[in-house]
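For this view, one protein chain was removed and the others were kept in their places.
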Amino acid sequence: MTAAESAAREKVYEVDELTRVEGEGSLVLQVRKGKVVEARLKIFEAPRYFEQLVVERTPDEVIDIVARICGICPVAYQMSAVHAFEDCFGVKVDPEVRALRRLLYCGEWIESHALHIYLLHLPDFLGYESAIALAQDDRPAVERGLRMKKVGNEILAILGGRPIHPVSVRVGGFSRAPRRSELEPLRAPLAQALEDAKETVRLVAGLAAPAFEREPRMVALHHPKEYPYNHGHIQSTDGLDLRPSDWDRAFREVQVEGTMALHARTKDGGTYLLGPASRIVLDAEQLHPVAREALAATGMVDAIRTNIYWSILARAVELIHAIAEAIDLIDSYRPPIEARVAWGPRPGVAAWATEAPRGLLFHRYEVDERGRVAHAQIVPPTSQNQGAIEDDLREFAPSVLDLPDDEATLRLEQLIRSYDPCISCATHFLDVRILRD
Amino acid sequence: MMTTEITRPERTTTAGRWYLDRAGLDDLVAALAADGRTVIGPTVADGAIVYDEIRASADMPHGVGDVQVAGRYRLTKRDDARVFGYVVGPTSWKRWVFPPTIELNTGRRAGHRVEFAPIRPRPERLAFIGVRACEIAAFGVQDRVLDAGPFRDADYAARRASAFIVAVQCTTAETTCFCTSMGTGPEVESGFDLALTELDEGFLLDVGSPAGQQLVEGPLAKAIRPATPVEVYTAAADVAATRARIGDPLPTAGLHDRLLAQLDNPRWAQIAERCITCGNCTLACPTCFCTSVVQKTDMEGIGATNERSWDSCFSPGFARVAGGSFRSRPRDRYRQWLTHKFGTWWDQFGTAGCVGCGRCITWCPVGIDVREELMAIAPPIALSPEPTRVEPVAASFDDFVVAQVVATRLETADTVTLTLSGADPAFSKGSLGQFAMVSIPGFPPLPISISRFTVDGIELTIRGAGPATRAMCALKVGDQLGLRGPLGNNWPIDRAVGRDLVIVTGGIGLAPLRPVIHALAADRRRFGDVRLYYGARTPADILYREEMERWASRGGIEVHLTVDRAGPEWEGRVGVVTQLFDQAQWEGANAIAFVCGPERMMQATANTLAGRGVTTSRIYVTLERHMECGIGLCGHCQMGRFFVCRDGPVFSLEQLGDTFGREGI
Partner (left out) sequence: MAAMAQKADRGRPGEHGHAARGGTPRPRVGVVKLASCDGCQLTILDLEDHLLELSEHFEIVDFPEASSARSNGPYDVLFVEGSVSTPDHLRRIGELRKQARVLVTIGACATSGGIQALRNWADHDAYRAAVYPTPEYVESLARSTPISEHVSVDFELRGCPISPEQLIELLTALVTGRRPQLRDEAVCMECKRRGIVCVMSAQGIACLGQVTQTGCGAICPRMGRGCYGCFGPREQANAAGLARWFQASGERSAEEVGQLFAGFTAYAEPFRSAITDLGGTRGARRSGGGGFIAAGGTGAGRASYLAGTRRMEGIDDDGR
């Protein structure tokens, strides 16, 4: 059928399955007389009740448990939890432990960003169903992505025992800190990865992205001296500035009617965008010089600000940053005197936010006098981004309604994938439907 | 000055024996490295002594000791700088001569043909520093298993032949050691290139092979000097003291037959409730040699590498065939292991599979002690007492040595403590719980417990209950008496290391336990909770009152008191000592108990302790019998199969069995 026909007859498009995202959900787009009347991202991940599973557990047990919310970014969960507890208990870790935690986060960012760019998102831009299909035509490109992903995983494995659900993060530091010699083997692959990442920026900057413009409210951690991982203040493009423990002074969670998903909104009900694009916009000054230079060379900071499709570029720039910083951290690493400082629990509220690869991740625990969790609240980045995703879909959908169905849905899926949604975190399986009545 | 003689000199001579000071260890390491060897020795890693590559003596432990009991290992700080002041750690040299995993060969399919290629890595030249007697014995066992024919493990043989061995004589022992029982130590006799015995500032160095001799004559020549007689004597004495400390924890006479006769013993099933069948014992063991081969294939499934790894008879799959496992139950697997180590190994290899290093005891995560299990399953035919047997020092009936009273202290209205000096020097080697035969001419000699060991003598606490004891209580400073001893066995305080200890006693019964409490307080960290339950007739009859307060306040010992009768000034408990347990919160699964008092009181106490989970093998009592000779020759104190004076007076209830408390024995 032609686009004109479809608009005239107000027919129903259905796309059941959005793939290459981490999780299961669905998109419902209600189109009436060529106009989008409702855009809703529904998430149908089976509930696992993590906030209940951690009740009555000790802080170190919580760190192990919350990692299982997401197999893609377990370190992010461990980091938000460990900093929340340390903030509450007044634990001061060794500076080298702080550096090691940055290195650990570098590993996760490298792994996650390389995965997303090459295995999940790039196939959209190049017209393939998967990276494996892409590899049959451009094997070097896919191998480049896998190489970077591998070095990220190696960092995680050396520091944490394994890439997925590493085991060494403990309140007070690490259960074990690596010897310098253990980090040495990372140097050569990281040097290669840095070149690969620069090449990645060149590659993605040259992609053709759909025309789209919307300037969302952007939120990210900001630290005057470093690109944000674990520290800094929650800031926004409209002037918000909060301690990372105080997320709930500005934001709140709501369960969306008809779904099991909790979305986050600002207290005034507004939506906001987290993730690489927001960080690039708010924290460009703190990027590693190599990454800053690569970003400048693209001349596309404004594109990143206004067109979510260019998040792939933001992610690529962050890939350079994480790799370059990992190299610096390894160069200056000295094993901490105490891998893990002693601590004692205190009752109170333990809350913190860190920057997961896909954006700000907030944890809040009420800790009782025995040091056990009495109540927990975990706000993953994807559930915070959902509002912005829906805003974008509403804004963007009219421009694709004239396209053939598969083209239209591809564009919509690609838009959603731009957020690197981790639906295992929020929930899984994205099921896109366009209902035109 | 160099001797050309290669054989090991006699212990008593100084000829061909050298002294290497502690700094000289670096010369030794350097000499071995210069010989193209990778040097493996003790290092401190992850809370244990771990054998690993070393480049200098600084990589080795200095001033580090260890405490080992069943299921528990801790490093301690020594108050000296000794490098070998601990016993064996978790790693064994097996790791280097028989590595955990090696690649055997590769295979490949090519069309209808197959090809194989062996992988024979040339082993590195190694040197081992710090090999103990039990570990040298373990090499011997492995040699018999792997390299004595008719089939040989070439990889093992090559690695073993390439290793240079620097042995170390043990000058310390832990509760898990039983090389003495297995006949493997603590003395290093042969099977080494060089042997060290650590002294305060350096080492006595012995040569055991031409390779060792070359080192001594060559690169080490400048670092050594001939040893002095004092150094030789001190080294021998320290090793002998280690032997004495270990004792003979596992009587092995006839063990092979005893054990193999017990295949249906119900104890196997009981062990299986405790045993996790994790396999730690077998992999920690320096002689266990079981392996499995796993084939790693490539993704096409046509090329493969065969990899051999340590395996364990405790893993369920180890004895599996298509129809199931031959040893499907955990009890079968425990029985397999123990009967092989101590029984059928002899039939196959002409040696036991055990060298008494104790690793399987320390590193059993649930603290199963093979010695305890062997003694329970296959008890010695003539049961010898569990507490350490003390070598007789005063062998004849009438060998009294004069000692002088240097102080007296009135403990209660009828009890006096005499401090004696000038006693037989043998007393300075006496141990906790021993007694002396005490004689004042004119009175019959009496056995009196030693209540304290002093620098040059002992203390006796005596209650004047009869003519002889009243005469003793009446002695003044400067008076003399006759002593014979020390006699009898001792409280097995080593068994209490790492455990909670409960001491229950009444009246004068506290006297023989006083040295135990002193020893505990001096080395408090080695023990768990220590609780003293003590009953006296009246508050005025409480012994060692001031001292007791110090035990409680500074010694880390919980002291609970009760009296039979009390006046209004007494705010404590009234009643028999077992009533003190009523409010106690502890459980006895980990505890050991020492009990001294009248037999009825001990019986009641034993029942109460049993109710709290202290098993009969961990309840020790001291028996009172009529004693005259004190050395098992007069027959007075016979009780069943024991002479209380010689085999006791300390016995475990398990030893005594149903003779304890039985009328008319």
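For clarity, chains are labelled A and B in written order, and residue numbers in each chain start from 1.
In the analysis below, a contact is a pair of C-beta atoms (placed from the backbone, for glycine too) under 8 Å apart; a residue touches a chain by one contact, two chains touch by 3 or more.
As the structure is a prediction and not an experimental result, all values here were calculated from the model.
Check B:Pro210, B:Pro365 or B:Pro444 against the missing chain and you find that the one touching it is B:Pro365. From the set B:Gly247, B:Pro330, B:Gly485 or B:Gly597, the residue in touch with the chain omitted from the display is B:Pro330, counting the whole complex.
Between the chain not shown and the residues B:Thr184, B:Thr197, B:Thr242 or B:Asn280, the one that touches is B:Asn280.
The missing chain lies against subunit B, touching residues 45-48, 50, 71-74, 90-91, 95, 100-101, 272-280, 283-284, 294-301, 309-312, 315-317, 330, 362-367, 500, 528, 587, 589-590. Panel shows subunit A; residues 13-24, 45-57, 61, 64-65, 68-72, 74, 83, 87, 115, 119-120, 123, 127-137, 139, 142-143, 146-147, 149-150, 153, 160-165, 167-168, 170, 174-176, 223, 231-233, 239-246, 248-250, 252-255, 257-260, 262, 266-268, 339, 364, 372, 374-375, 377, 405-406, 409-410, 413, 424, 428-429, 432 of it touch the chain omitted from the view.
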